[in-house]
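Got a structure here, written out as structure tokens. Questions coming.
For this view, one protein chain was removed and the others were kept in their places.
Each chain carries a letter (A, B and C) given by its place in the written order, and its residues are counted from 1.
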Amino acid sequence: MPIRRDDRGRYVEVELGRVEESLWLRCTECGELVFRRKLRETNHICPRCGAYFFLTAQERIASLCDEGSFQPLTVGHSSSDPLGFVDRRPYEERLAEAQSLTGLRDAVMVGRARVSGHPVMLAVMDFRFIGGSMGWVVGEEIATAIEGAAEGKNPFVLVVASGGARVQEGTVSLMQMAKTVAARSLLAEAGIPFIAVLTYPSTGGMLASVASLADVTVAEQGAMIGFAGPRVIEQTTGERLPAGFQTAKFALEHGIVDQVVTREALHDELGRVLGVLTEGGHAE
Amino acid sequence: MPIRRDDRGRYVEVELGRVEESLWLRCTECGELVFRRKLRETNHICPRCGAYFFLTAQERIASLCDEGSFQPLTVGHSSSDPLGFVDRRPYEERLAEAQSLTGLRDAVMVGRARVSGHPVMLAVMDFRFIGGSMGWVVGEEIATAIEGAAEGKNPFVLVVASGGARVQEGTVSLMQMAKTVAARSLLAEAGIPFIAVLTYPSTGGMLASVASLADVTVAEQGAMIGFAGPRVIEQTTGERLPAGFQTAKFALEHGIVDQVVTREALHDELGRVLGVLTEGGHAE
Amino acid sequence: MPSEEPIRVLEAKVAELRQMVVDGELDLKEELELLERKLHGLKEKRYASLSDWDRVALARHTDRPRGLRLVEAVTESFYELRGDRAIGDDPALRGGLARLGGHRAVLLFHHRGATAEEQRTCRSGMAKPQGYRKALRLMDIADRLRLPLVTLVDTPGAYPGVEAEEQNIAGAIAACIARMLSMRVPTISVIHGEGGSGGAIALAVADRVIMLENATYSVISPEGAAAILWKDAGAAPEAAGALRITAPRLLELAIADEVVPEPLGGAHNDPAATADALQAVIVRHLGELHVRSLDERMAMRYKRYRHAGGSRSNPDQG
Partner (left out) sequence: MPSEEPIRVLEAKVAELRQMVVDGELDLKEELELLERKLHGLKEKRYASLSDWDRVALARHTDRPRGLRLVEAVTESFYELRGDRAIGDDPALRGGLARLGGHRAVLLFHHRGATAEEQRTCRSGMAKPQGYRKALRLMDIADRLRLPLVTLVDTPGAYPGVEAEEQNIAGAIAACIARMLSMRVPTISVIHGEGGSGGAIALAVADRVIMLENATYSVISPEGAAAILWKDAGAAPEAAGALRITAPRLLELAIADEVVPEPLGGAHNDPAATADALQAVIVRHLGELHVRSLDERMAMRYKRYRHAGGSRSNPDQG
């Protein structure tokens, strides 16, 4: 699933279907054909040029959690089509297709897990599922996960990979911004830490709601972090985008995230945060 | 008491002693000799060039309050010299001199008053009294006035004319920042409005404490509003100060105050604020 | 809205005729009455069957009452507060203290600008981070002074610009949503023009969400959806329908609590009547909210947004 920015700030996708069938992936940064198995070993970082390919939710969980520790929450909402939406195709068809492609019910996986030995409640988004967009199901599962975290007194870790709101659910998708933020208040009431990991991409309605309200916000190198898409900004304002716009480094420099870490370091980084926040010692 | 900026951003004072004795004041902006009685009629605005001369606390009260409505609080702290401070002269001497010059116990007058018919608790500072600086007495009288406002359910109006903390009281004067901010929380707890009027000058420790925490902040035209003095900024950073730096307009443009009004309009402006906040109608 | 054309033509003719009658040039009273009835009938027919796309056009109508003008019509008095106390003041998102039907309130509203020059400085109502941070400041004031919060929402969306991104527009919107959820005073949002996406919901997470009949509230503009999903700009009218972004549709979805009818032909045909109707509805809801306890209001609001978009069965619960 290679996806990288071109030099105009836009994004290039390689057709998923063909890639899935292939034994190799072509890096859109350096053109190298990389053996799939090799990519898994390198955590989906191009072995030639170091470019980051985004991770599926399953890959992210494997990369972040202590082995075998992920226990999915049995939330199981699926197939929400609140508007009976049809554009060129029925939304239900798109949902079914995304489900079959990803093996997921919707664009997020939630469950209990351990990270460096620390029990956490985890929600991991998947960009393959209609751009990781947040509709009713995603909102509901994130809210349910937060409720579980507050109840079980476990830190909540949200790994964002989302282009924003799920357009096909219209204003219902907009409401998920309020829903996830409302749920977030439970963590504050219970004094439970909330850690957000922003990856490629963390944009739109997802960034403008729960993803911006963590206690600790870590950006993965290679992340894209911003409210509006580069093309929208250029078209609306006529502004030229500065180099490095909406990168993880940009977000760090502008005070939007706490740290930028490499994919290899992310697991240990979360361990450090969880360690200082939760291990032993006296809490009030 | 003419005091105006020169073109280097510094301030020019005319010796108070000589001015007091004179029938005329010389406007430092246009050089005009203005008859004192005339100045009182024009609210201490130069009739030739429109420059603002600062007001004494007594003049400010006369200009803002409904006639004869001001009733001083009987706080009556005076002669606080917590450090037994002596520089080239004992601080006690300076205090006595300022008291005799101004007819005030210290740099603030507090009392109940009416503005456009609305009862308020008022605290008005006086720049003549050691630069309107805040020492123990000023902190104590402002805090006491706020307590009176909270008890009596009257809006609190603070008219700032202060160069900052009272240096001669050392760290005790710094503590007055915390004291006035602590008192301010009583207003919030009681749901009582707090209106700040920033005049010439509103700087240093006064601006960095209670004066910045009003619900509504009105700047008088001719005000100087800033944390650090222009000379300190130039000397520390080597920066050139932009035109209009730390003026009321500058503060408005940078989102620091709600409105800028002329001296003539200030009484009515406060009446408008108090009217929309307090007159009749349903409060929760 | 091109289909208004025949009505406008007939209206002009009737007006001419009426003037002739007034001037005593002709005795055409009966004919005039007949024509006026016909005109009214035409209008009723026309506006009774407004398409969603028609309503989008009405929501964006240049003469529609909006911004400061609407605020002045809805309130008895208004004192504007400016600035976010950190970066600057945003003329596209304004607010202040108001009296409204005898109630004191803190008001927040989008302002698109009345003149071309003002529209430029207000970016047609697309607010910047300092606008949303000013809104946060005014929300604090509302809670501190126990004044209910009323927001009037009308924006194409938050401003998409480089500086806005540098100043974390997303975080400012998220903070507004969180703050509106934590407000201790009654809160009412009125979506009266375009309720554009994140820029709108930042001010619309309230105890009561009221929409004017021809207002819209959407996650994306119909044109945007047409381009992305239909890959065809011409599909905007179809997208407007499919997205269900109009007040009647959002009432069905329980996203809006009440739809305030507009004068025949839209709010711009009678701004005064529109303002009166809006004020009456706001005052009614304020009255209803005032009698409830803090705990009750907070619990209702939490529940409402926690379950926003309805509850669904879990057919395949594992």
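Here, a contact is a pair of C-beta atoms (placed from the backbone, for glycine too) under 8 Å apart; a residue touches a chain by one contact, two chains touch by 3 or more.
Computed from a prediction, not measured in an experiment: that's the story for all the values here.
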Practice task
Can you pull out the displayed chains that the omitted chain is in contact with?
Solution key: A, B, C
Problem - Candidates A:30, A:86 or A:277 - the one touching the absent chain - result: A:277
Exercise for the section: Quick one: say which of B:132, B:222 or B:255 touches the chain that got left out. Expected result: B:255
Practice task
Determine which one of B:115, B:157 or B:233 touches the chain that has been left out.
Solution key: B:233
Handout entry: Touching the absent chain when the full complex is considered, from B:199, B:212 or B:278
Key = B:212
Problem - Selected residue (touches chain absent from view) among B:80, B:199, B:259 or B:278 - result: B:80
Problem - Residues from subunit C at the interface with the omitted partner, ascending - result: 85-87, 129, 133, 167-168, 171-172
Completion exercise
Note that subunit B touches the absent chain at residues 72, 74-80, 82-83, 85-88, 105, 136, 139-140, 143, 165-179, 181-185, 204-205, 207-213, 226-229, 232-233, 236-237, 239, 241-242, 245-246, 250, 254-256
Completion exercise
Contacts from subunit A to the absent chain lie at residues 188, 191-193, 212, 215-216, 252-259, 272-273, 275-277, 279-284
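Operating definition for what follows: only the chains that are shown with their structure count from here on.
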Exercise for the section: Could you tell me which shape the graph of touching chains takes: line, ring, star, complete or other? Expected result: line
Handout entry: subunit B-subunit C separation of Cα centroids, rounded to whole Å
Key = 42
Exercise for the section: Averaged over CA atoms, how far is the centre of subunit A from the centre of subunit B? Could you give it in whole Å? Expected result: 53
Problem - Whole-Å gap separating subunit A and subunit C, where each centre is the average of the chain's CA atoms - result: 33
Handout entry: subunit C residues counted as touching two or more neighbouring chains
Key = none
